[in-house]
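Please read through the structure below; I'll follow up with questions.
With one protein chain withheld, the remaining protein chains of the complex are depicted in position.
Letters A and B name the chains as they come in the text, with residue numbers starting at 1 for each one.
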Amino acid sequence: MAAAVELEGVNVTFGDFVAVKDANLTIEPGEFFSFLGPSGCGKTTLLRTISGFIEPTRGTVRIGGADMKGIGPNKRPTALIFQNLALFPMMTVAENIGYGLRVRGVPRHERDEKVKNLLIQVALAEHGHKKVSELSGGQKQRVAIARALAVEPSVLLLDEPLSALDLKLRQHMRAELRAIQKRVGITFIYITHDQGEALTMSDRIAVMNAGVIEQVGDGRAVYAEPRTPFVAAFVGENNQIRGRITARDGAMATLDTPLGTLSGRNPVALDVGQEALLFVRPEAMQLRANGTTVGFAGETLDVAYEGSVTHVTLRVKTGQKVMASLGGNPGLALPTPGEHLHLGFRPEDALLLARPERH
Amino acid sequence: MKPGPFQRVMFALYAAVFFLYLLGPLAVMAVSAFNTPQYPQVWPIEGVTLDWFSALFADQDMMTGLKMSLWIGLLVVCISVPIGLAGAIIMTQIQPRVRSLYYLVVVSPVLTPGIIIGISTVVFWRQFTGQTGTRFLYDGVVLTVLGQASFISAYCMLIILARLQRFDRSQEEAALDLGASYPQVFRHILLPFLKPALASAAILAFLSSFENYNTTTFAILSDKTLTTVLAGRVRQGSTPAISALAVVIVAVTIIGAIAYEIAKRRTDAAAARRQRAALEAEEAELSGTPAAAMG
Partner (left out) sequence: MSGSLAFVFGLPLAVVVFFFGLAAYERRTGVATGGGFFQRNGLPIGLYLVLAVGFWAFFIILLPQLAMVDMSFRPKLPPSQMGGPKDLYTLENYRYFLFGSTTSTEEWNWLHIKAFFLTIGVSIVITLINFAICYPLAFHMAQSATAARLRVLLLLLILPYWVNEILRAFAFRVLLSSGGIINQMLMGGGLTSEPIDFLGADVGLYMGLSYAYLLMMIFPLYNAIESLDTNQVEAARDLGAPWWHIHAFIVLPHAKPGIASGCTLVFMLTAGALAAPLVLGGPRTLWFTPIVYDRFYQAFNWPQGAAYAFILLVSCILFVLVVLKAFRLSLGEITR
């Protein structure tokens, strides 16, 4: 079976600006795939390239094995859910959902039947005759989904569709989207800058930065095994310390930092003498007794008690801030602001990555 | 700080004088339409009569001119609205570096004195139809429609452009993405969105055409419209029948304005009702009633 979407050396440039650089990717049929990255990283451009609104400057986009070169958005087997939903205000809910069928020349009775089914599926059976402006945010969301599904696309593209919703509703919709995807079984390509959304919903995630796909993997891989400093810093909270590798020991390495010698895993096989960054997640931090050498020592700036977890901010001697999320051990004595504190971590929980060269 | 009582009185006085200036002449003229003397007279009222209205409707030239004006107005609407629409769409798509030149060209008729538009239309089409053997086009109605279309199309374009600039491009893209062809997007999405502006443009085009004199007087050649007949009558001398015509026009306008107001109130009320429904749905959703759950 052909891949749902294949990108081969895709480049998109606007004048001098490189929006997408050399994207190579294969998305499998039935996969829930997310592009995660900050705004302006090129993820929306890539989505619009897949849906056909932008022709790649170089490279090939294949959908279901077929080259999409020269095929307009209205001829591709994709459907896009826009960030602002782009529902048609002059049409009723039912007309919106049936629009794709109408322009395909599907006979009216067949169309009505299908729209009715979709309305039931998205729990809007009673609302078909209403104008879009009479609906709530969540209802509009479901109309947009039904409208896109009506044309039976092989790939559904979603451009941050939840960003306009209330927080509580957003979490509810995540589960719903995932459920719909499981039910209809088609490929979903989802664009978001919200790592929570990407991690909870996706089978796989592509993390993008400045037009480049930095890493592709499942949620656990991009969170626990980031391969670039950008991914390590962007996905989840992370502390980073600069240094130089001084020794290698199998999968581990030691580096010299302004805060002393620290060790961590060395997945990208950095060599002795290389500039590196050490990443430690706040939740990997532990309180240590005074006098411990491995770790961070400094003045407590802020303590935020959250019940199950307490967030502590420390200022170390270089002036850098270090964050720790301490587990809710009931017996744990909480530090107080101003107090001198020692934090440590297990070297297996720290990660060494090459420091990007400065331009 | 609120304006003081002195300032308020001054402003009220000024506003009263302003509207007296604006509406007074018309009111005076209207009164003279019902007064019996041969010459339009306001005071003394020598007797109330509707004779001048019957005189107006019995005036064959006026009635022929009226028919011609209505006919030309319709033709101008049919030409200017599509041209204005095309002009507005091109304006949003044209390369930035030629946009200001394009704007200058198509808006220039608004600033050009009507008499000059009339003259140039006649001069050009007399030559053009002569040289291309299309003399039948050298006709008062055709030239008047073309002459008026030059600036009325610009009015239409400005009205449509104002709405087009608020058009959400993702609407167009959504329709394309769902498989619509370009003409379908135009018909199903863009035109319905522009409908209110197209309607205003059509009304304005018709009224501007109907009341135009400066361009028409040249372009109409040997034919006659209501305004050119009227100009002839007014130059011959004053009669209350002319005042009667003004009364009819004002009456029609006021009725139109009231009808518009009623229609607008209705659509406003419908929009408000929809918004209330949306708010209620929103609240229901956030409080987690089953309506928000999905099957």
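Simple rule for what comes next: a residue touches a chain if its C-beta (ideal position, glycine included) is under 8 Å from a C-beta of that chain, and two chains touch if they have at least 3 such contacts.
Bear in mind that the values here come from a model prediction, so they are computed numbers and not experimental data.
Enquirer: Of B:49, B:64, B:120 or B:170, which one is in contact with the hidden chain?
Expert: Missing-chain contact among the listed residues: B:120.
Enquirer: So one chain is hidden, and I want to know which residue out of B:36, B:253 or B:275 touches that hidden chain in the complete assembly.
Expert: B:253
Enquirer: Which of these touches the unseen chain: B:77, B:149, B:194 or B:278?
Expert: B:149
Enquirer: Could you list which residues of chain B touch the chain missing from the display?
Expert: Residues of chain B in touch with the missing chain: 1, 7, 11, 14-15, 18-19, 21-26, 28-29, 32, 39-43, 82-83, 85-87, 89-90, 93, 95, 97-98, 100, 102-117, 119-121, 123-125, 127-128, 131-132, 146, 149-150, 153, 181-183, 186, 207, 210-214, 217-218, 227, 230-231, 234-235, 238, 242-243, 245-246, 249-250, 253-254, 257.
Convention: only the chains that are shown with their structure count from here on.
Enquirer: What is the distance in Å between the mean C-alpha positions of chain A and chain B?
Expert: That gives a centre separation of 53 Å.
Enquirer: Tell me, which parts of chain B touch chain A in their complex?
Expert: For chain B paired with chain A, touching residues are 168, 170-171, 173-181, 184, 188-189, 192-193, 195, 271, 274-275, 277-278, 281-282, 284-286, 291-295.
Enquirer: Quick check: in the complex, which residue numbers of chain A touch chain B?
Expert: Interface residues on the chain A side: 51-53, 72-75, 78-80, 82-84, 86-90, 99-100, 103-104, 120-123, 130-131, 133-139, 142, 147-148, 151, 166, 168-169, 172, 176, 179.
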